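Below is one structure. I have some questions about it.
Some chains omitted; the rest stay in position.
Order of writing sets the chain letters: A, B, C and D. Residues in each chain are counted from 1.
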Amino acid sequence: MPPFRRPADIIRGVLLLSRTIHFNAAHRLWNPARDAEWNHATFGLAASETGYGHNYALELSVRGEPDPETGMIVNLTDLDRLLREEVDRPLDHRHLNREVPEFALEVPTAENLASWIWRKVEARLGREGWPCTLASLVLTVTPSFSVELAAPPSATSRAGMD
Amino acid sequence: MPPFRRPADIIRGVLLLSRTIHFNAAHRLWNPARDAEWNHATFGLAASETGYGHNYALELSVRGEPDPETGMIVNLTDLDRLLREEVDRPLDHRHLNREVPEFALEVPTAENLASWIWRKVEARLGREGWPCTLASLVLTVTPSFSVELAAPPSATSRAGMD
Amino acid sequence: MPPFRRPADIIRGVLLLSRTIHFNAAHRLWNPARDAEWNHATFGLAASETGYGHNYALELSVRGEPDPETGMIVNLTDLDRLLREEVDRPLDHRHLNREVPEFALEVPTAENLASWIWRKVEARLGREGWPCTLASLVLTVTPSFSVELAAPPSATSRAGMD
Amino acid sequence: MPPFRRPADIIRGVLLLSRTIHFNAAHRLWNPARDAEWNHATFGLAASETGYGHNYALELSVRGEPDPETGMIVNLTDLDRLLREEVDRPLDHRHLNREVPEFALEVPTAENLASWIWRKVEARLGREGWPCTLASLVLTVTPSFSVELAAPPSATSRAGMD
């Protein structure tokens, strides 16, 4: 087997692989611990009792080194299965407040939904034991609004590349 | 006042002005006249009782001639007010089945929602009396799914341009 | 069962449902009936012997009326199966000149590929017998280049809607 | 030379080839034949004396049949040269009112600019004598505003395909 040069040997950079998926969900911005007046003043139309919805786009990035034999950080077939099971199945075609237990009390804002996804994906990546770590996720809610959650520098350095 | 050349005098073509707006709504695909088994078999996950949601993008096109003095088919300020009142206000941040009366019985598919918007906008354009007609609308539901509703050739010829 | 109003009873317009799929293929622009000089002069870099490739995006539009019970022209589940079998399976991850028999002799330009897809999809729609017709397809080859193939007015009028 | 089947022999449809280009220009909406009050009331901020600007995207579509030997309606190399000379050179990096003679008097709205481009491109296509006709152009001014100019049915039928 020829000695493949690992790019990391040469450029010593940070390599990320990103996958984007789409899911559709309804939600309502409402904090059940506060009264109606507070909720309507805080969330406006988004406090609507029946809820409304979004096409969410999720771009998830993992960090790692390409495997010297496959040239891949992770096989997309595997990553797609993880995203289908951890993100698409519990969230797609759901009403977040009513069908996702954590959002019975927590307000399903983009910020909190991003955190929810991070916890699920990071835990599953840990169980899989793949040689990559969760680096960031961008959750796009409308064409002009998104949130991003990124691993802090200390966490990403666990990937051992810098 | 100098004699502006009307483009229609020269090219005799069809001129459309298109405006795109976005609104977010929840819905559920469910025909209340049929039983649960039929609905689940027909609509799959979209038959979910609590509903789910979408960012809808609507591109609406009107047909007309540019006014010789303004060079415009219609002033966007006026068209935006029409779209805000006829489309955004009744649909944005709504649960279509529960908050839009026509969709208590009619299934809020993209096809039926496009027709609903067409009827509202066409009626309002008629009341405004602007020198343009509704030519088409494209309702984009997801990045890979849209419906388009277009005036038939006989209807558009009322614009008197061919 | 309540008497659903068919949108077509009211607006008498043209209703299209559009689905977009993506496939990746290699090809080479080369007419085997002409010599190398002609091919290089005509196709430039695209005449490369080994071929190069594209992410093709195909937006396919069918025309019909929404079914009064489902509110749909066609169920996306069915249309997706058709597109997977007629377009994705024979074209995705292929070298068009070498793996698609028609392109052994015919140059796989965007124009000819669009026609190939049209013939396959139209024939399959005929076998399915769904109450819709193929209205148009847009094949996007690069962000700045696409071809569109549309049914002529006489053909689309077979849908019986004008 | 093998007898290539012309797609038009089989599907008898309408085939369009579309090319998108971008150009950047400044303009001011102002009708010099009317007074300042009228202009400010009609055009609002767009009446600004110094002008403001846009990235214009132009998608131009020609209609024709693929040549049986090349499989192309028109060679993109040729079409690109035409667009560079007829559209990019006179409009890109220009102030439309001050540097394009026709817009000294005519208001450079999207509608009028689309007509200007149509006249230039159609005249040049006529001089080139290529076997294709100008079918439509879409001029996108902002992500939510565009105009489209299309040949009337009678004009396009000159392409002899229906």
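One rule holds in what follows: a contact is a pair of C-beta atoms (placed from the backbone, for glycine too) under 8 Å apart; a residue touches a chain by one contact, two chains touch by 3 or more.
Since the model is a prediction, treat every value here as computed from it, not as a measurement.
A single sequence accounts for all chains of the complex, and while 4 copies are shown, the assembly in the file contains 6.
Keep in mind that, in the parts below, only the chains that are shown with their structure count from here on.
Mostly identical positions are employed by subunit A and subunit B in their mutual contact, as over half of the interface residue numbers are shared between these two copies.
Repeating the B-C interface with over half of its contact pairs identical by residue number, the matching pair from A-B or C-D is C-D.
Farthest chain from subunit D, judged by C-alpha centroids: A. Remark: subunit A and subunit B have CA centroids separated by 33 Å (rounded to whole angstrom). Computed from the mean C-alpha positions, the centre of subunit A lies at a distance of 42 Å from the centre of subunit D.
With centres defined as mean CA coordinates, subunit D is found 25 Å away from subunit B.
Multi-chain contact residues, meaning those touching two or more other chains, occur in subunit A at positions 143.
Contacts from subunit C toward subunit D in the complex involve residues 29, 31, 33-34, 42-44, 105-112, 114-115, 118-119, 122, 143-155. Residue ranges on subunit C touching subunit B, taken from their complex, read 1-2, 4-5, 7, 10-21, 61, 66, 69-73, 75-77, 153, 161-162. Of all residues in subunit A, those touching subunit B in their complex are 22, 24-27, 45-46, 48, 50-55, 92-95, 98-99, 141-143.
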